[in-house]
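Only a single protein chain was left out; the remaining protein chains are all shown in position.
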Amino acid sequence: MEKRVVFNNRVLPYLLLTPQLAVTLVFFIWPAVQALKQSVLLEDPFGLSSQFVWFDNFIALAEDPLYLESLYITAFFSGAVALLALTSALYLAIQADRVIRGATLYKTMLIWPYAIAPAVAGILWLLLFNPTMGLLPYALGAMGYTWNHYTNGGQAQFLVILAAAWRQVSYNFIFFLAGLQAIPKSLIEAAAIDGAGPARRFWTVVFPLLAPTTFFLIVINIIYAFFDTFGVIHAITQGGPAGATNILVYKVFNDGFIGLDLGGSAAQSVVLMVIVIALTVIQFRYIERRVHY
Amino acid sequence: MVENRPWLTWLTHAVLVIGVLVVAFPIYVTFVASTHALFDLVQVPMPLWPGDKFVDNYLQALTAGLGEGSGTQAIGAARMLFNSLVMALGIAVGKIAISIIAAFAIVYFRFPFRMTAFWLIFITLMLPVEVRILPTYKVVADLGLLDTYAGLIVPLIASATATFMFRQVFLAIPDELTEAARIDGAGPMRFFFDIVLPLSRTNIAALFVILFIYGWNQYLWPLIITTDQSMLTIIIAIQRMLAVGDDQAEWQIVMATAMLAMLPPVVVVVTMQRLFVKGLTGTEK
Partner (left out) sequence: MAEVNLREVVKDYGDLRVIHGVSCDIRDGEFLVIVGPSGCGKSTLLRMIAGLEQITGGEIAIGGRVVNELEPAARDIAMVFQNYALYPHMSVYDNMAYGLRIRGLPKAEIDTRVRRAAGILELGEELLRRKPRQLSGGQRQRVAMGRAIVRDPAVFLFDEPLSNLDAKLRVQMRLEIKKLQQNLGVTSIYVTHDQVEAMTLGHRLMVLNGGVVEQLGPPIALYERPATRFVAGFIGSPAMNFLTARIGADGTTVDLPGGDRLPLPDGDFAAHAGRPVTLGIRPEHLEPAAEGIGVAVAHLTVVVTEQLGADTLIHGHFGNDRSDLTVRLHGTVHAAAGDVLPLSVRPEHLHLFDPDSGRRLDPAA
């Protein structure tokens, strides 16, 4: 869509675009190009010279069991966070859409965790699950189950998934509720008159109409789990124990800033870039389709 | 709903109450933890009711939450809250300002390289800080912006999302208004300030709420470009306070700081709920 009516001015539009484009070029495009460049270079340990090594850095990544492990952990982590955050949000949204009294209050009470930073969310759950003083390890201990996510990788994964999903439930809840409220009541009533019970109505009428929202949220949740959960990992587990929560974003930070492996870190950045581009394309394809509805 | 069964209504409310409790429980425990002395806190099990150290803990958190380090002075949450506020406001205002004029240029003018500019802005969507972290750090370091507010803010204020949102808003402004303004003698900037800006008011407000929270909750970026304790944001400070190695972390102070870190964005979301939801979903007129 374009405007029919425009202003004529040769200089003004460029002036208006300058700040945005300057920031974009200096802090986005240029560094991205640098990352691309570095990903095909190998620097000597003192950073004095570098040589062009084609795709050696990527091949090294593909052969690095730690990286493949991290890839696998990331996939599992994202899938689990998305699944947990989406299903619980959908369930709550359906209930909230149903109530008449107190709907606004429930809504308020359910959306505010979105305002909490992922890292802070991580720390709240860390307190709850702290092996020495946390309430939940105490309760679990009473049931004969030992909780120590500092040594048990599975437990550490469970904890970061819980903390990451907890905050995202709010976000999904807002979208699901908006989606549910956009469904015309007459449609539900027509289905009821056709003799469909509540469960059938949900699966045959409501859920298909929510499909665009759900699809959109799946993409957003995966992007969230990939990138925005860095804070959760950094605050709770630092990728441990023994790499059990070392997701790609944490690994690229760790290898680059702590390990100072420039080429490897840049190659990891490029892989991440490809993932975001793929996710963005999927997301925009979908939005294009939504426009045509 | 079509059915009218009282037990179903009760069940619905029960589910929602459980949901609210699960959501709120970690916050409650955090609050409880922030009101006890460390000694009481490390008892097993940890207390379930608020203690009497509320004032002590919060005062200490605000004034000297982050203890003296090697060569650094103790520093309190008050300073970090201020840093976070500067960063969140800077990012929100900066993003809105540069995006709204960029969108205005793209929508209301025709000029060479217009689509190039559009795609350059679009590309930023695909380049989150995580995928270009080292080179961006290097750029900021070369510009001498480490440990500065400008360094915290400026690299984050390019925004494809905000630009596209304003583009949508502008496209919805009827062409006749532009023509009427031209007949009234308004040039482009006069039109921008007199007509476009007032008509975008609610969208600006909604975006402001979203971006304030986005800015407040930044983590990776402030983590890598701030080393000076006095420039830490509150979110990073909490992580620092926990990372004490073998020493016993002062959980009660950490939790008081966490409560302080949560408070501003939560207040913003709760008081501006309608704008917040509008900003997120783009619904409601």
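So that you can tell them apart, the chains are marked A and B in the order they are listed, and the count of residues begins at 1 in each.
Assume contacts are C-beta pairs under 8 Å (C-beta built on N, C-alpha and C of every residue); 3 or more make two chains touch, one makes a residue touch a chain.
Just so it is clear, the model here is predicted, and its values are computed rather than measured.
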Partners of the unshown chain among those that are drawn: B
Residues in chain B touching the chain absent from view: 174, 176-177, 179-186, 190, 194-195, 198-199, 201
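Convention: only the chains that are shown with their structure count from here on.
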Chain A and chain B, separation of their C-alpha mean positions in angstrom: 16
Complex contact set, residues of chain B against chain A: 1-3, 9, 12-13, 15-16, 19-20, 23-27, 29-30, 33, 41-46, 48, 97-99, 101-102, 104-111, 114, 117, 120-121, 123-128, 130-140, 154-155, 157-159, 163, 170-171, 175, 178-179, 182, 187-189, 191, 213, 216-217, 219-220, 223-224, 235, 238-239, 242, 251, 254-255, 258, 261-262, 265-266, 268-270, 273, 276-277, 280-281, 283
Sites on chain A touched by chain B in the complex: 1, 3-10, 12-14, 16-17, 19-21, 23-32, 34-35, 38, 88, 91-92, 95-96, 98-99, 102, 106-121, 123-128, 132-135, 138, 166, 169-171, 174-175, 178, 182, 188-189, 192, 198, 201, 227, 230-231, 234-235, 249, 252-253, 256-257, 262, 265-266, 269-270, 272-273, 276-277, 280
